[in-house]
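Structure first, commentary second.
With one protein chain removed, the remaining protein chains of the complex are shown where they sit.
And now, subunit A:
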Amino acid sequence: MEPEQLEHTEEAVLTKVIVFQLNEEEFAIDVRRIQSIEKVKSITRIPGSAAAIVGVMNLRGIITPVIEVRTLFQIQGREMDEHTRILVLVREEYEAGLIVDGANDVMDIDLNRMEAPPESSGHRKNEYVDGVIMVDGRLITVLDLDKLITPLIK
């Protein structure tokens, strides 16, 4: 989202997003980009792959790479538990799964109310952050999936 568009606040542009947690933070991805939300199944490690790719899993006959978003965000890892979910993204050129700490919320957010990401949020890279938005007292970071995923494709 370009900064000048952020200023158009007259009209509400509602977008359905899936909200998921990583550690204590909440993130949102456009629901149209998510094919399904899966429980963690057996993941096969790929020796010598990029650190963020934990392995591949069998998703209804398709071998799907599984990406640990925490590694990309350079935030502390956490053991998988019963809340861990895999968000399955589908694009024409790839399918991929993202490991998240639980995804249980679908909400409509108004993209016009989205604010630019805070300039210096510490050590985190934020080129794949579209912006942040406050919804009912919760701060949600909206992600740009293409910027997040595409660098991983060689």
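As a convention for this text, contacts are C-beta pairs under 8 Å (C-beta built on N, C-alpha and C of every residue); 3 or more make two chains touch, one makes a residue touch a chain; residues count from 1.
By definition in this document, contacts and distances are computed from a predicted model.
> According to its UniProt entry, is the unseen chain "GDYXXLXY domain-containing protein", "FMN reductase (NADPH)", "Chemotaxis protein CheA" or "Tetratricopeptide repeat protein"?
"Chemotaxis protein CheA"
> With the full complex in mind, choose from A:56, A:132 or A:145 the residue touching the hidden chain.
Checking the options A:56, A:132 or A:145, the one contacting the hidden chain is A:56.
> Take the complete complex as the reference. Which residues in subunit A touch the chain that isn't displayed?
Against the left-out chain, subunit A lists 41-42, 44-50, 53, 55-58, 61, 63-65, 67, 93-96, 152-154.
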